[in-house]
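Before any comments, here is the structure.
Every protein chain but one is kept in place in this view of the complex.
Each chain carries a letter (A and B) given by its place in the written order, and its residues are counted from 1.
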Amino acid sequence: MSALASNRKTDIGPPHYEQFLPPIIKKNYGKWKYHENPRPGVLVHVAESGDKLYTVRAATPRLASTKTIRLFADLADEFCGGHLRYTSRNNVEFLLTDETKIDALIEKLAAAGYPVGGTGASITNIVHTQGWIHCHSAASDASGVVKAVMDELYPHFVNMDLPAKVRIAFACCLNMCGAVHCSDIAILAVHRRAPKIDHQAMARVCEIPTTVSSCPTGAIRPATVDGHQSVEVIEEQCMFCANCYTVCPAMTLNDAEYDGISIWVGGKVSQARSEPKFSKLAIPYIPNNPPRWPEVVEAIKNIVEVYAANARKYERMGEWIDRIGWPRFFEVADIEFTKYHIDDFTHAGETFRRSVHFPRIG
Amino acid sequence: MTTNKRETPLIDQLEKGPWPSFVKELKKSADNPMTNDLLGVLERSYNDRIGHWKHGGLVGVMGYGGGVIGRYCDLPEEFPNVAHFHTMRINHPAGWFYTSDVLRKICDIWEKHGSGITNMHGSTGDIIFLGCVTDELEPTFSDLTEAGFDLGGSGSDMRTPSCCCGMARCEWACYDTMGFTYDITQHWQDELHRPAFPYKYKFKASGCPNDCVASIARADMSIIGTWRDDIQQDDAAVAEYVTSGAVDIVEDVVGRCPTQCMSWDGEKLTINNRDCVRCMHCINVMPKALAPGKDRGATILLGAKAPIIGGALLSSVLIPFYEMEPPYEDLKELVEEIWDFWGEHGKNRERVGEFIQRIGLGNFLEQIGLEPTPEMVVHPRTNPYIFFELDEDEDEEEED
Partner (left out) sequence: MSDEDLINEVANAMYEMVKEYHGKKNFKAMDLTKAMKQKYGEDKVNKALCKKAIRQLIDSGRCTYSYVGGSYITLPAGS
């Protein structure tokens, strides 16, 4: 009685990675000795055998036409036996064994609009979500903000001129696909108005008990509205997380006027020196201003430049701020501290200062 | 079907500037009617300052509950070619290595069936095909499996595991991240395609504590490479870093060690490995001179997640050191214990990290059959409200 055709393939999983590895990697798998970063965007890995693998890293906009993928495939054929890889931050990496071909590859990539950089103490590609290109709950566009910000920060991608690496991430709502919450700078789009309820559709598209229980603050209760079985929201209790919208499409939080962008700083995932940290709130809200979000770009540029001018070598954004203290961060970055900066959710109490260890006043 | 080219004055402004432009990418594929309409919807959003997509629904390939994300435009009359615009997640090869041939094969499939727009890659690590109509899902899937690819995870299932490039191109890889990732992905195909959990469950495998795939922040189970012997040290190479002036060893290395476990006497670097917490800093600064030890494995951590619902969490230590030898039997058994217990008692949309917060790490360990160790906590409890178990004392008395 199976409705599935018997020759239909399922559960084959991804192809085995080994078939895609270049010969030099197959030969030296697990036998690399050290690596160097001779210039921005170029790495050389040296194996115990003495073999050298050159990596050329170029930025891509994550959103890629198949025509661009074909272009990269052609370049890989021309320069490195058809072998390339992508990084966890949407860069493409060409894997060369012939050092003399590096300059020509970099030139061709630059001519096609894909700059080489993003290694060492630089700002590499921004990891980001879908935004208005594809997401139902986006409080801002993702690709557009990222493009505008990186146009401005571009010099820090092609140079290694910062105290340490700066990792920037963008999420278009609190769901944070890709978990941006441990980035040196996290750009997070936020809703600021309670859900608008489609009472007519509610009973048809949503399960009311599930919707009610989805609210982490208990702000949703069942209600009959104009004869429709529906819910109501206690607006003062709503913190705009949109968890209700995820389980119930009849409760959108998207709002053209009040959605916008918040900026968080000082997170990291690496264990180097200090433990991994969450990003903390720097700027609670900047209105959406497409197509180039100049206020967001300006705010991020300011934070990067203040960090670059004040941090010590190897100090990540969060390590620098921990050293100088948050009061001084707000002072040197010239950012206003407001009541929104003080946590009032699950782990709030842990963030109150319960000592007198803070920089002197004045 | 003939479609007029959409006018897009607002987003056209994002073609300018030195950074690669996603608008140019869209226009490269704008001969495809879907992508042409996508440009139109996006322009509309830039004008309206709001998104135009709806979610949910029953779309997927037959037999699977994951891998396809249903997406519909809320202006279908205006933009008919993107009325359905579903996402397909295609499980990427571990480490994101490709040959030009296989990339062209993927492009062929996507140009034939969909918009020609991809993400390389999505946040989950998958190859993303952006924009498939419902009727094309099954044919696309069929061509994909013919080419040796399968869908990734979505919804309440095991998500596509991902990893750093590990031993393929990194001297710091303390275990074979790609081998491990491929192994578990194949081992749990059913859990990946047929959602049976309270919520998502992500694995991310990083070869060393630099954690290039951010596993500690994003994975329900984070597997982070580490070692338990001494840092490998080449004194001649250390001296070279110092004499060449490349490194200020006192300031940049000794001075930045978080446990102050090293010293420099002007000639030799001495590391007290007993006090080292394997943070990687000194190794990162002097990769030619220092390397992780030889007795390598991984620390297994559990429970990271983004804020929804109860607040963001980083993973916490579950197994301080695991040898990471294939076929990883003990680890697989432990994972199944975790899935059983969380599956039985977890609430809908409750990630395993939140579940542990709710029931207590001590209770959780007891249920999955792990002994508590001091590595699991930053410090022991400070509050004296201890849930002493009544029968424990009685048992001990009987044994006496």
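Here are a few things to note about the model shown:
Throughout what follows, a contact is a pair of C-beta atoms (placed from the backbone, for glycine too) under 8 Å apart; a residue touches a chain by one contact, two chains touch by 3 or more.
This is a predicted model, so every value here is computed, not measured.
Of B:Trp19, B:Tyr64, B:Phe141 or B:Trp172, it is B:Tyr64 that touches the chain left out of the display.
For the options A:Glu207, A:Glu235, A:Glu298 or A:Glu331, the residue in contact with the chain missing from this view is A:Glu207.
When the whole complex is considered, the residue among B:Gly131, B:Gly152, B:Gly166 or B:Pro195 that touches the unshown chain is B:Pro195. Only one of B:Gly17, B:Pro33 or B:Gly56 touches the absent chain when the whole complex is considered: B:Gly56.
Take chain A: the residues that touch the chain left off the picture are 1-4, 206-207, 210, 214, 243, 246-249. The chain not displayed touches chain B at residues 56-58, 60, 62-66, 69-70, 154-157, 190, 194-199, 340, 343-344, 348-349.
Here is the rule we use: only the chains that are shown with their structure count from here on.
Put simply, chain A touches chain B in their complex at residues 3-4, 8-17, 19-21, 25, 29-30, 32-36, 45, 53, 55, 59-70, 72-74, 76-77, 82-88, 90, 92, 95, 113-115, 127, 129-138, 141, 143-144, 147-148, 150-151, 154, 157, 174-182, 205, 210, 214, 216, 241, 243, 246-247, 249, 254-257, 259, 269-274, 276, 278, 288, 290-292, 313-314, 345-347.
Residues 10-11, 13-14, 16-26, 28-29, 38, 41-42, 45-46, 48-56, 62-64, 71, 85, 87, 91-104, 106-107, 110-111, 116-125, 130-131, 142, 145-146, 148-150, 162, 164-165, 167-171, 173, 176, 178, 182, 185-186, 189-190, 192-193, 209-218, 224, 251-252, 256-258, 278-281, 284-285, 287-288, 291, 304-312, 314, 348-349 of chain B are the ones that touch chain A when the two sit in their complex.
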